[in-house]
Each structure stands twice: as C-alpha cells, then as structure tokens.
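Missing here is one protein chain; the remaining ones are kept as they sit in the complex.
Labels for the chains are A, B and C, by order of writing; each one numbers its residues from 1.
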C-alpha cells in the first residue's frame, strides 16, 4: 500500500468518522435528531420488554418472543456502542466517560445471562441512557437547569450533611428506645436494626404500618417522632430555597472585574468598584 | 316572509341572544349571578347523586329515585347546553372550547347509559364545571391568581422535568434492585413493574404498606430511598418558591434607575425618585 | 340604704372588680401570672383526666375517682367563669367573645352528662383554653406572630382556594376512575365516596394502605397520583413562603404617608415621595 493510498484511506475513515459523530453524538442535524428519537424509543421499548418479561403471567405466555426481542435490542445497542467507539478520536476517553460506562453496562447483562441466569434484568440500567433525552429537547438549556439545581445542592451540601446527621442520630436513638420498650412484646421490634428501620419509616412520614408500636409509651414516642419529622422537613426546604434564590440572584451580579483592583461580584447596575471606587468602564 | 319581517325576527333573536348571554355567560348582573349560583348547586347535587348511587346500600334503597333525579339533572344540563349554543354568535367556537367540551361530556354519559350499562358514573366529569365557581367569587382575581401559579409552574417546567426524570430513574433502578433481592421470597416483589410501583409508593412517602421489604438488605435500601424521597422534596419546593418569588417581584419593582442619583428598586408606579425626588422620565 | 352606703358599696364592688380583673384577665402582676400558671396546669390535668377515663382499663380501675376529679374541675371552672363575668364591666361582651364561648362550652358537657350519658368527653374542648398559654409567655409577641402567620394565610387565601379546588377535582376524578377499574374485584373500591377517600389518602401522601389498588392499571394511576401529590405540595409551600417573605419585607416599608399627596407604602429609606417627589418629613 503506497503512502498515498494510506492517506486516502485515512481521509475516508476521517470523513466516515465525522459523519458518524455528527449523527450519533450531535442533535443539530435532521439525521442526528432522528437517530436520537429512534434510540430513545428503542431504549424505552427494551426497558419495557425486560419489565414485561419479569411479570410471571406474561413470561409464561410470551417468554420466548420477549427473549428474542431482548436479544435483538442488545445486538443493536452493541453495534451502536462499537459505532460510538469508532466515531470519536479518543475511544478510551468516551469509554471511560459516564455515558460510555452506562452504554457498555446496558448491553453486558444480556451477554452475561448466557452464563449466569437471572442477570438479564440488570439491563434496566439502560434507563440511565434516557438522560440523553435532554439533548433532543435542547441540551443546552436542560444542562444549564440541571447544573443550577446541582450547584444549589452543592453549595448547601454542608448544611444538608448537618441535617442528615441529625436525622440519623434521631432515628438511631429513637429506634433503640422502641427496641427497649417493645422488643419483648412486639415481633416488629425484635432487633435494633429493624427498630431503626421503623424509625426511618416514621420520621420520613412514609409510614408503611408493617411495624407499629403497640404500647402507650411507644405510641407516645412515635407521635413525637412524627411531629418532629413533619415539622423538620421545613429545614432542608428552607436551605435549598434560600440557596436557589441566591443562585438566582447571583445572575444579577455582573461578570466584570474592576479594571483597577480586580475584585469581582459587582452588581449589574454598579458604576463604580465597591472596593476602590474607580469607575467600571 | 318580507324582508322587514326577517329583520324584525333577526333583531328579536339578537335581543334574546344578548339577554341569554348576559344571564348564562356573565356574572355581573343580578340574574347572571343567580343563574351561576343555582347552576353550581345543581352541579354539586348531581355529582353527589351519582356518588350516592354508587354506594351499594343506598343504591338498593333509593336506586330508582336517584336514577330519576339523575335524568332530571341531565335533561336540565342538556337544555342549558343548547341555550349556551344559541346564546353565542359562533356556537362552534364555544363547542370547541374547554368548557364547551366539559359541558357536553357531562351530559353524554347518562344518554350513553341507555345503551351501555355502567357509563353513567362518568358524569362525575361534571365536577370540572365547578371551576366556574371562580366567576361568582370575582372571576378576574382568581384567573389572575391561577395564571400566576401556572406561569410560575411554566417557567420552572424544565427544572421540574429534570427533577421528575431523576425521580423516575431512581424508582426504576430501586424497584429492579428490590425485585432481584426479594422476588424469590416476597410475594409483593414478584415482578419489576410491581416493584417499581412499590418504589414510587416509598419515595413519594405515601407508604401503603401493602408491599414492604422483608430482608435486611431490602429494608436498608428502602430506608435509603425514604431518606432520599424525604429530603429531595425540598428541590421542587425550592424551584417553585424561587420562581414565585421572582414573578412576585417582577410585578412590583421596575428596572429603571433614577436619571439623577442612579438609585434603583423603584415601584413600577413610581413617578419620582424616592431618594432625590427628581422625576423618573 | 343611704346614697352614701350605696356609693361605698359600689366603690367596694369596683375595687373588687378591678382586683379580680387584674388577677384573672391580666398577667403583668405576680398574682396574675400565678393564676394563669395554676389555671393552665388545671386545664391540662382535667383534659388528661377525661382522656384517662376513656381508656377502658383505667376506667374500670379508677372510674369513680376520675369521675370525682372531673366534677371537682368542672365546679372550679364554673366558679372561674362566674368570676370572669363579675370582673368585667360588660359581662355580655365577654360571654360573646371567643374565649367566653370556649369557657362556657368547657364546663357544660359535664353538667349535660347528668342527663345524657357520654357527653362528658366533649370537655376536651377545654384544650382550646390552653391558647391562653401565650399570655404567660408574653402575649404581645405571640399574638403578633400568630397574626403575621394568619395575615400571610389571608393574603394568599385566593391562591390556596385555587390550589385546593384543583386537588378536589383531581381526587374526585381519580377516585371515580379507580371505582370504574376495581369496584368489581376489589372490596375497597366498592363505592365512589370510598374511592375518593382512597384518592385523598393517596394524593396527600398519607397512605394508610387499608385500601390499595390491585390491578396493574390501578397501580399505574395510583403511581401517577402519588408523584403528582408529592410534587404539587411545592405549590402551597411556594405560595406561603412568598407571601411570608413579602409580609416580612413590608415591615421595611415605613408607615408615613406623603404630607403633600397622601400616598403610602414608602420605603423606610425614602426621602422623597415616589408619586409627587415632595420631601417626606
């Protein structure tokens, strides 16, 4: 093969790569959008197929056909995964990215099920691929909104840790108290871990009722825990609201830094630097 | 019929149409208000009649009388519907509007029940007609408030979609995990859809308790899901609060700064600067 | 009796009235405070006695003694009620006030129980008298805080009515759908009112589990309702938060009205009227 042929081949591959990339990874062109829509429908269908296959009645009736559909989707997604690897300049970079890992994890279980039975239900991890949905609906805005939510959560993470630690301490001690009170007469509180589980069910206001106190004192403590859990939800809500409001307001701060002293965080309406007083523009 | 007679008839019809419109569609005059109040009482009564008729004990005792009352209301509402059609200039426009469709849907089930038994319970759709209640209580303000709520929801819709997608992914994966863990020993988790249903019951803190994990690991995962669901409710709350606050503020303060002293935060209705007293524009 | 004696008697009565008023109705003096504390302990005790008397095990054992204590408290509260009537200048005014009605209602049931058995449990209405607790803890501040909460609720009442109407329509229609789906196979949905009750239990995330859908479609609809109820709680929270925040901020508005044009609602920092520009003060 001459040098020229090599180059020509390379160029052909590059042009193939570019087109594939455009279709698979981007959603600006008609075919790019079409690919994403088809992919989403297929992901949803394949998750649905796995779910249906887990229903005993449907499994008995349509087990074989569902099994075949499942393999059809798996092979399609495998081909798609290989295409994705080929379409990027640094395949390893993609393979290690969040979506790269999700993509491989969403085909592996079916292959694995050839050796270990029962693993095919793990393909519901495919549901994570649905996050690509945001791309079709205008990636930029959704990513922007997601990152706003995440940024609010991140900047209030310390306060939320404090709050969750408090909740965990409360449920540990409450659970132990109920264990001491009721373990001898109530099957539901026969160990501390189970009692702590009950305390979590109660404080978060879920309230299954599979375990419930029967003594007066137990019910009194449970009532206190409920009122605590009911009122205390206001705390994380207040934290997040305040944080989101601040985020929101920060947008009203300009990005300019003072040309004199370099400090930042000026109001959009600011005319002078609040540090040194020199005019901004 | 002479041209004159036609005109006179037309005018008569127009005057009839105007009066009917005033009474049926508006609530400013005494008769308009009276009509609305009577209508509301009748809607409430007819919904109540359908509900009562569905209670076996009452159906056995008063079935025939309730059936007759139901027909009485249906005929009245049918007449009202025809009157509404006659009272507007473009009947097709009304027939296609939200309330037009609700109005026809709220009489059809009774007529349908002559052919298909059991359809008469569908008349509870009449409850939607109760939204006209806002008209009596001063339509303008309520519509204004409703639209404020809707507008806050609309401008935060993208963030809420991100949030709901996150919740759906969580319940899908959580449900599958519990299915893997407990399907062999716990009747409640015998299929993935049922397990996902359980996960939704848990994360939203509803907690029926008809399905509940029995293994230690299952209860541990359930506890994590509860704490997640309990804390995560703070996110949509924060989103909506921030949005409502912004809406609220937008309505109150203008963006103008004083041309003299440059201070901001003027009321929209302000004519003079509250600092220096110089006119704004 | 001479004119002088009458006057002297009147004066005696007035001085008695003043002292009684000071002790019973006010909490500034030492005896006033003491009276309130003793009263609160007695109210709490008497509510506790009624509650204890309703527990079968305790009623069998201590029924007679609890009955006597109950009469002891009732006579004391009756005397107190008469004292209150005597201590004020316009007894009828007090008798018609909220607390006046509560005070009489909290003794009547015991007397009534002489004629109709079982009415004595109604004395738990005495619990309402505990609201006087705020007086001891510094009436002014609590009343101020309560009125702030109430004022926020009042100014957002229209929005809350819109929200509650929406919830009621949702539960009516959801309940009817579940009735149509499951009434034939699920005892829990055998009438529309019961199905609507279930819908309320679900949407408010209470989730007793005494009634739960068993069909796939029913569980799917229930899941939608849960997610709706879970997310929609953000709406009243946002409404109240915004309203409270506004109330809070309103305090930053001064009470001065413009000496020139009389308009109100100026910022505390305002120097000039925002309407006419004339200086404030």
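Everything below uses one rule, namely that a contact is a pair of C-beta atoms (placed from the backbone, for glycine too) under 8 Å apart; a residue touches a chain by one contact, two chains touch by 3 or more.
Bear in mind the structure is a predicted one, so any value in this text is a computation, not a measurement.
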Selected residue (touches chain absent from view) among C:107, C:200 or C:273 | C:200
Quick one: say which of C:86, C:125 or C:280 touches the chain that got left out.
-> C:125
Spell out, residue by residue, where the missing chain touches chain B.
-> 205-209, 237, 241, 261-265, 275-276
State which residues belonging to chain C touch the missing partner chain.
-> 47, 50-52, 54-56, 118, 121-122, 124-125, 127-128, 130-131, 133-134, 141-142, 145-146, 148-149, 152-153, 160, 163-164, 167, 193-194, 196-197, 200-201, 203-210, 229, 233, 236-237, 239-241, 243-245, 248, 269, 271
Just the residue numbers, please: which parts of chain A touch the chain that's not shown?
-> 158-159, 161-163, 165, 168-169, 172-173, 176, 179-180, 183, 190-194, 196, 202, 205-209, 212, 216, 219-220, 222-223, 226-227, 229-231, 233-235, 237-239, 241-242, 245-246, 265-267, 269-279
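Here is the rule we use: only the chains that are shown with their structure count from here on.
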Outermost chain relative to chain C, judged by CA means, is A
Compare the two sides of the chain B and chain C interface and say whether they are made mostly of the same residue numbers, over half shared, or of different ones.
-> different
Averaging only over C-alpha atoms, locate the centres of chain A and chain C and give their separation in whole Å.
-> 43
Can you check how far apart chain A and chain B are, centre to centre, with Cα atoms defining each centre and the answer in Å?
-> 31
When you check chain A against every other chain, which residues touch at least two of them?
-> 205-209, 237, 241
